[in-house]
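Right, subunit A next:
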Amino acid sequence: MSPDEFLPTLKTRFPEVEFQLDPLNPRALKMSASGVPEVFAWLRDAPEAAMEFLEFSTAVDHPPDRLELVYSLYSYTHRHRLVLKVDLPRHAPTIPTLAHLWQNADWNEREIYDLFGVFFSGHPDLRRLMMPEDWEGHPLRKDYSHPNLTPRPD
Partner candidate 1 sequence: MGLMDRIPAYVDRLPGGSVVMAPVDWAINEVQASSMWYMLFGLACCAIELMATGAARYDFDRLGMIFRATPRQSDLMIVAGTLTLKMAPRVKLLHEQMAEPRYVIAMGGCTTYGGPFYHDGYSVLKGVDKIIPVDVFIAGCPPRPEALLNGCLAMQEKIRRNKLGQPRGPAIHIPPTAGRFSIPSGSPPSERDPQIPG
Partner candidate 2 sequence: MEPIFEQFVRDLTGGFQIPFWAPMLVSLGLVLAFIALNAMFMIWLERKICGRIQRRLGPMLTGPKAWARFSMWTGGWFQTPCDSVKLLLKEDIVPAQVDRFGFMLAPVLIFMAALAVYVPLPISSTAHGQPSPIVVAVADLDIGLLYVVAITTLTILAILTAGWASNNKYSLLGGMRAGVQILSYEIPMLFALMGPMVLAGSLSLGDLVLVQHAGLFGVPFLGWFLVPSFLGAVVYLICAVAETNRPPFDMPEAEQELVAGFSTEYTAMRFAMFYLAEFSNTFVVCMIFTAVFLGGWTLPGFVPPGSLNLGFFHLPYFDLLAGMAIFFAKAYAVVLLLMWIRWTFPRLRPDHLMTFGWKFLLPLSFLNLLICTVLAAVQQIYFGGNPG
């Protein structure tokens, strides 16, 4: 199924969650943060979706006010992919965790927390993954600066 086929099904099942097609990525759907664990649980368990494989989740920083979370799901059963994108406020990004649905969401979310500063509520062990525990700041944010970071001369 492609995203435009998913769209009506998802809209009827989750009327309180906003979905829309993404003009930039033909395989992506944008959704609001309110429905995160439920929609993903359905995508994983429903036979017509059967997204048993969370390929990756990551974030994209859009200063000044937006931080976009990207989840890529794949189904080996139906061989289809769905990318879901969630916009969060950049100053205080919080979103429910998916660690109970896919095991590898655990580390993916820790990485996002580490590098982007997104807080995942309900995560079993939200610590920095890549950087040392006492590191300050979130390096992959666009406005990050650090004494050790020498920007590349153009």
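By definition in this document, contacts are C-beta pairs under 8 Å (C-beta built on N, C-alpha and C of every residue); 3 or more make two chains touch, one makes a residue touch a chain; residues count from 1.
Picked so that all candidates are chains of the complex that A comes from, given by their letters.
From a predicted model like this one, the values you see are computed outputs, not experimental measurements.
Novice: All of 1 or 2 belong to the same complex as subunit A; which of them touches it?
Specialist: Result for subunit A: touching candidate is 1.
Novice: For the complex, which residues does subunit A have touching candidate 1?
Specialist: On the subunit A side, the touching residues are 130-132, 139, 144, 146, 148-153.
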